[in-house]
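Contents: one structure, followed by commentary.
Take a look at chain A:
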Amino acid sequence: MKPKFAMYWASSCGGCEIAVLNTNEKILDVDANFDVAFWPVAMDAKYKDVEAMEDGSILLTLFNGGIRNDENEEIAKLLRKKSAILVAFGSCATEGCIPGLANLSPAREVVETAYHTVSTENPDNIYPQANYEMPEGVIHIPTMTSRVKTLEEVVDVDYYMPGCPPESHQIAAVLDLVIAVVKGEAELPPKGAVIGVGDSTVCDECDRKRDVKKVSEFTRAHLVGALDPELCLLEQGIPCNGPATRSGCNARCPEAGAQCIGCYGPAPGVVDYGARLISSFASVIDSNDPDEIERILDGIPDPAGQFYRFSLAGSLLKSSKSARNGKVLA
Partner candidate 1 sequence: MTEKNDFEPTIVGFTCNWCSYRAADLAGIARIKYPPNVRLVRLMCSGRLDPTFVMKAFAEGADAVMITGCHPGECHYLEQNYKALRRYLLLRRTLVAMGIEAERLHLAWASAAEGIQLAREITEMVERVRTLGPLNWHLNGSQPEVVSEAAIELEEVAA
Partner candidate 2 sequence: MSQLTPPVHEIEDLTLLEEVAARTAGVSRLEMCIQCGTCGGSCPSADDMDHTPRQLFAMLRAGMREESLKSNTPWICVSCYHCVVRCPQNVHITDVMYTIKGMAVSSSMYESGTASEFSQTFVDMIENYGRSFEFGLATRHYLKHFPLRLPGMASMGIGLLTKQRMAIKPTRIKNMKQLTDILDRAKELGATHE
Partner candidate 3 sequence: MSEYIFYPGCSLESSAKSYHDSLNIVCEKVGITLNEIDDWNCCGATEYFGINLTPAYALITRNLALAAEKANGTNTVVAPCSACYLNLAKADYYMREQPKLGTQVNLALEAGGLSYKPGSLEIRHLLDVLIYDIGLDTIKSNVVRPLTGLRVAPYLGCMVPRPDYEKRWSDHEHPVELDLLLEALGAEVIDFPLKTHCCGGHMPHIGPETAYEMLHRLLTSADEHKADIMATVCPMCQMNVDAYQGETNQYFGTNHKMPIVFFTQLIGLAFGATPKELGFGSELVSAKKALAKIGTAPPKTKKTRKSKKKAGLPMPQPLPTGIRINEEEVIR
């Protein structure tokens, strides 16, 4: 009998699922070696079926998406109970990713934005109701948590696999590994390991020429006439997050002339991804004059977005002050 495989999609865009399918024929190996127990995107399944399973009976669960509502959290806990190996799969699950940027505003504002802005057609001001009386009975819909949380904030996680989405070749490699383990041909990495990545940063995989760094202006690629195709983007004033971002993606973006935006998260051992970038970018500013420095920094109009685009929910501060209202709730 084949070991069970599960994949779940919480607060995320679904790109991770596509990335898994992008492994092409490798997906057949999954089918060949696993019995897919639970994968809402791929096949119909009910939570109660999972609840019915024996604890730890699912060998491998790839959990993608962050925790934005009580349903996400409930299923996360359920799958934790039922899985032997729980992988935080993709940027959302590991560090909150783009949905995590919602942590810059209070949950209420998020709801407002969704249900009450010019772009919303909602004449009768209908808001989602936690419970709704229907002739068939009361309907419950998931309620939002105050902020987006990473998977590890709500359950114990075995492995982390960053990326938005994880590169298919990395997924393939991980699947191979697990299969090999199943066949008893390989060892699992130590618990808590980050898998499907390199052990350095994007620069390691980037072929661009680089010199000592002195930045006298931060700008945006589309504002620069012609970028030097050979030279390090940061040295050309493009705030490229490559230096601080975990390697493993083959430096796709910088190689293609677009700055790295950091979807692979921080390098090993790093406590706060954004802090690393703040420190390194500031360090190479080519001025000692406060006003001049401020002028140069104006080239980074949205620091929170620049440094925490993917990692806000997983950062030390996790959210903006307004998102926690500075209030202590019992």
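Definition applied: a contact is a pair of C-beta atoms (placed from the backbone, for glycine too) under 8 Å apart; a residue touches a chain by one contact, two chains touch by 3 or more; residues count from 1.
On how the list was made: all candidates are chains of the complex that A comes from, given by their letters.
The structure displayed is predicted, hence computed values, not measured ones.
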Single touching candidate for chain A, where 1, 2 or 3 all sit in one complex: 1
Of all residues in chain A, those that touch candidate 1 in their complex: 70, 73, 104, 106-108, 111, 127, 129-130, 143-147, 149, 154, 271-272, 274-276, 278-279, 281-283, 285, 287-288, 290, 293-294, 297, 300, 302-305, 307, 315-329
